[in-house]
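Yeah, one chain of the complex is gone here, protein chain that is, but the others are all in their spots.
Coming up: subunit A.
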Amino acid sequence: MSKVKQQKPLCVWNPKPLKRVKPTNKKRLREREKTNPFSFLGQLIPLAKTGLPLWMLGLAADRLRADMNRLLSFLFHQGILDEQFLQLQQLQDETSPNFVSEVVNIYFHESEKLLRNLRSLLMDREFSDYNKMGIHLNQFMGSSSSIGAKRIRNVCLAFRAASDQNNRAGCLSALEVLEHEYCFLKNKLHELFQIQQQRVLAAGVRYPMQH
């Protein structure tokens, strides 16, 4: 008779049940929550009981915020955006929660029209009306500065200098740079708005009671 040797487990895992820490008073709890980066976990315990993984809730929101900050500091350091964009963000609040994306989308819509007009003007063989081109260019420059698109505005300045000298080749090369910069900015801002949308969703999942 051979006894089946009971395999000894490699380790014993005896998880203790999660003990909710009772704060001694509300003041100490508030102080603790201020310094403790994982204070939100206390609110997530009832959610955890429903089976949702904790990482999806709190940590995803933190990661999204880090992504957003990284993207914004990249855009500012590269001189693509300036403080006027920050001013627009300050104008956004609960009464107007989508202000920045609304204005930026209007800017994209108008800019594409203006860029198309500029290109069709310059590609025309009998192009000579630099004044008309100057009007489109000034509109584009004005709305770019209102958005805080610093780099685009600087390219527009170079474009205008070439236009003042009736330098068609210079205008064409400036237009190409302009189109490239515009596409780059549009992609980056779309990325930014996506992150912000995801943050809103994550915040809604994190704090379901707060409505």
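Worth a mention:
The rule is short, and it goes like this: contacts are C-beta pairs under 8 Å (C-beta built on N, C-alpha and C of every residue); 3 or more make two chains touch, one makes a residue touch a chain; residues count from 1.
Here, contacts and distances are computed from a predicted model.
Per its UniProt record, the hidden chain corresponds to "Response regulatory domain-containing protein" from the list "Calcium and integrin-binding family member 2", "Response regulatory domain-containing protein", "Bromodomain associated domain-containing protein" or "V-type proton ATPase subunit G". Within the whole complex, the absent chain has one touching residue among A:103, A:122, A:158 or A:172, and that is A:103. Summary of contacts with the chain left out: across A:88, A:122, A:158 or A:177, the touching residue is A:88.
When the full complex is taken into account, the listed residue touching the unshown chain is A:138, out of A:69, A:120 or A:138. Residue-level contact of subunit A with the missing chain is found at 84, 87-88, 90-91, 96, 99, 102-103, 106-107, 110, 135, 138-139, 141-143, 145-148.
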